[in-house]
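As you look at this complex, bear in mind that one protein chain is not there, while each of the others sits in place.
Right after this comes chain A.
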């Protein structure tokens, strides 16, 4: 049904934050990543108890198109191999995936909320115009 993937060489520098390097066939993959990216004026180590459900973006549904059900699918492999000479990746992060092999079904989702946190308003003139 699927082809065989043949990779001669994989060079991967870093694999971080629930990322996967998978070699071999997979039936089903489900990945989810929720990130709160906070850029603060002052570092404040040691206190980081912010509940993610306070932010809308982590609870809002993300609309993803559904794969149509293919009734008749015929696949003929004239060459049953996918050959790759070299894969060179610097970094894989945040529930991302490097997969060598075939997959039946995969579902991946990511949600990121960015916050820029200042202690004092860096744009006081803008607020005066608005009010």
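A few notes on this one:
Just so it is clear, a contact is a pair of C-beta atoms (placed from the backbone, for glycine too) under 8 Å apart; a residue touches a chain by one contact, two chains touch by 3 or more; residues count from 1.
In the analysis below, contacts and distances are computed from a predicted model.
Only one of "Lactate utilization protein C", "Spore gernimation protein GerPD", "Cellobiose ABC transporter membrane protein" or "Trimethylamine N-oxide transport system ATP-binding protein TmoW" fits the UniProt record of the hidden chain, and that name is "Spore gernimation protein GerPD".
Against the chain not displayed here, chain A makes contact via residues 2-3, 5, 7, 19, 25, 31-33, 35, 38, 50-51, 54-55, 57, 60, 62-68, 70-79, 81-121.
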